[in-house]
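We show some of the complex, not the whole, and keep each chain where it was.
We call the chains A, B and C, going by the order they appear; numbering starts again at 1 in every chain.
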Amino acid sequence: MGDISVSNGISNGNGVNGKSHSLNGYRKSCWYEEEIEENLRWCFALNSILHTGASQFQDIALLDTKPFGKALVIDGKLQSAEIDEFIYHESLVHPALLYHPNPKTLFIMGGGEGSTAREILRHKAVEKVSMCDIDEEVVDFCRSYLVVNREAFCDPRLELIINDARAELESRKECFDVIIGDLADPIEGGPCYKLYTKSFYEYTVKPRLTHNGIFVTQAGPAGIFSHTEVFSCIYNTLKQVFKYVVPYSAHIPSYADTWGWVMASDAPFCLSAEEFDLRMKQRIKGENRYLDGRTFASASTLSKAVRTSLENETHVYTEGAARFIYGHGRQNQD
Amino acid sequence: MGDISVSNGISNGNGVNGKSHSLNGYRKSCWYEEEIEENLRWCFALNSILHTGASQFQDIALLDTKPFGKALVIDGKLQSAEIDEFIYHESLVHPALLYHPNPKTLFIMGGGEGSTAREILRHKAVEKVSMCDIDEEVVDFCRSYLVVNREAFCDPRLELIINDARAELESRKECFDVIIGDLADPIEGGPCYKLYTKSFYEYTVKPRLTHNGIFVTQAGPAGIFSHTEVFSCIYNTLKQVFKYVVPYSAHIPSYADTWGWVMASDAPFCLSAEEFDLRMKQRIKGENRYLDGRTFASASTLSKAVRTSLENETHVYTEGAARFIYGHGRQNQD
Amino acid sequence: MGDISVSNGISNGNGVNGKSHSLNGYRKSCWYEEEIEENLRWCFALNSILHTGASQFQDIALLDTKPFGKALVIDGKLQSAEIDEFIYHESLVHPALLYHPNPKTLFIMGGGEGSTAREILRHKAVEKVSMCDIDEEVVDFCRSYLVVNREAFCDPRLELIINDARAELESRKECFDVIIGDLADPIEGGPCYKLYTKSFYEYTVKPRLTHNGIFVTQAGPAGIFSHTEVFSCIYNTLKQVFKYVVPYSAHIPSYADTWGWVMASDAPFCLSAEEFDLRMKQRIKGENRYLDGRTFASASTLSKAVRTSLENETHVYTEGAARFIYGHGRQNQD
């Protein structure tokens, strides 16, 4: 019933019966509201609340919003919106895979939504994608409801693991050409903090990269003010561990902010915009909507204000190091 | 799916799995918002948008709200909320039916939601209820989704007519013991304006009342300020047509206001609170939740401010009279 | 500067220069928002934020709102609005003073806003009003900015005390004809909880009442659902201490709810509506806007639902009694 009435709603919304103007009247009375920060709100008119559920870890909802289409919301925070998630996922995935000479094996930390796997699997040469998310219900929820990722979830090259990404990486013996961090931001005490620390990068991620492998991670808000929350620290922490580190960013309308990613390797990143475009054509099935060589050139050239404060960042994410390394050592002895 | 996920949502909301605190977190991010007036907003946290639809006349939605339960919204205006609609409907129906010596036949103008019929049908002696609503889709929508009124919709004593209430009354030959107006407010140019005019009461309603029959209508907001919008004019208009007129009011939380009703007849209204209670016991199946003799005594004793401005009201609702009466006359000749 | 621009704002708002329609456009973009409860919001369009300040105990703001005029907000909660505070204050003050044969001396617990004193001082026979509020800054703020109470603050019959109401009452030797509680609700652990307990009423308030003296207190929300929060418990607690207890209520638009008060004494409350009106005329300077005999008759006749749950209320507000009574005893020995 819910689905039927919802589709009614949508078809009306499309104005097929000339009632859309007044339906809009009705619809504008239902809103999704997110507190971007304590004193800043971002509100979307709602068509409907398509599905809601709860996992052992999180609450999940799939909303149908007027400005941004279907939106995945976890614990009251927008994760991705139908209309512009391609900006986030093309930016997270393609630069690392294109800079790498020949990426065949990949590991995704998190990414339960499936969109990161979807973008990776567009690369024809990719042989194996290991996607490791801790929350099985979220994965099942997205597999059931995010039509756009259904094909990816069925791709035989995708290995889906339900586990803590760190435990999984530490338990692996093989290495990966590219490791991708698609996790929640490193909030002190948050679920993912320990997956952004120097020791994690040094002792867990790097050992699992093949020679000249590339690590890339989402890196939180990168706006002219918001980049100091986590973006600059993630950049600086990776600089402690890898020879070459490239921060880049893009404005994502549904996030009401510019978002950041950081790419790191011990091999230099050198591709001209033209080479970037050439590899895109050769390697990727279908057309990118957002990213190409010039877009990446622009995205990886930060504004003066952000560039300067990244250069001046001194904070490094760490854990109570000694104890951790000790414990880590012991695990390795097993 | 919709329904399943919604019921998940609800059970979680009830905290059966200890997740309710965070689900609340999620839920509070979806809101229903109504502009009570241009500068005043009333917002309910949403559990879900259960059903939406559109009729030839109006847009309809059934929302599941946290503070007031399921809420019926038509054209972006709250019509009735699960948690307190009984205040409105007990107040609209029972005083007129209890003051009447022996009401057997009733006519409802509007009332497509079904709750007014439900309350009437609790009166054991009632033989026939003619409910005349102009919007078939709204009636079907409510019959399908408002579980609380399902029994009423199936009662053999209910005759459901889809027609303009005035055309219907003018086409009828028989009379009714009680006629009930359960219509939208008389906004100039609004759909129901002509069902609140002196000429309508005088030439259409009154002729269809049995001897000593009673007319009662919802009469819009009756708050200390809002009663001047329509309540006092409806009262004053009925005073022009009936010997005895009783205005009364009650605070309805989900409306964020005190609501008004006016009862009118050519027979005096005399019942003590005790007689009122006695008739309730004798005539009505089940217990009222809101209304009894003392409640009605209080509801029909208006505060000084409202009482005074009702006494001083001079406006009478009329139409471009002559032409209308002429037309009306012709119809009577038929 | 602030004041000048504000008064500009207001004069424009009044349309003196024909711009008010568009100013409304602007104004509607600023809103005061209050969470009546976790899932229910009440929002007023703002003309301006007239004054803000902070005391040792609370934050204070005087807002100019479009729907309700000037509004006093303490710690983000609306205290009283220019347009309808008369409902609250006439209801709090006049019934007790009118039922009392000849009230000359009064004590106000709280009431720093000054409106309670203002209503009391309209009684010509009143000789002394002791108003005891704990928050000097709030009192100063209201004295400076609430023009409507300026006269009351200057009345020689007013004695203003800055102290904890309980400590003050316990330190007093004299008795009062009427004691009025104009305090925040009794939230467990809240600032005023101990001023609503059985022991406080029994050992602190009652001893300070003259023979046949009357105690009256604001008693929180009294809506059909909200009355169970504190109204029914305050009623039941007072019933343990006084022979005669009268609960009454009124809808206050700016509160988006019906509000409650409870009046208590060891002398019976007997006045007909006519006697009530007569005493009003004889004793009170000027006209009441809200209250008269019939209004009070209605206000003190609760609806079936509320009446029943008050009768069935069993909870009594208490403190860790023994220790308190001991301490109290010691103070009396001083």
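Quick note on the criterion: a residue touches a chain if its C-beta (ideal position, glycine included) is under 8 Å from a C-beta of that chain, and two chains touch if they have at least 3 such contacts.
Every value quoted in this text rests on a predicted model; they were computed, and no experiment measured them.
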Identical protein chains in the complete assembly, only 3 of which are shown: 4
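The definition used in the following text is that only the chains that are shown with their structure count from here on.
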Most widely separated chain from chain B, with each centre as the mean of CA atoms: A
Interchain centroid distance [CA atoms averaged], chain B/chain C, Å: 34
Euclidean distance of C-alpha centroids - chain A vs chain C, Å: 54
Distance from chain B to chain A - Cα centre to Cα centre, in angstrom: 52
Complex contact set, residues of chain B against chain C: 24, 27-28, 31, 37-45, 65-67, 83-84, 87, 223-226, 250-251, 253, 256-258, 288-292, 294-295, 297-299, 301-305, 307
For the chain A and chain B complex, residues of the former touching the latter: 1-6, 8-9, 12, 17, 19, 22-23, 25-26, 28-34, 46, 48-54, 58-59, 61, 63, 73, 75-76
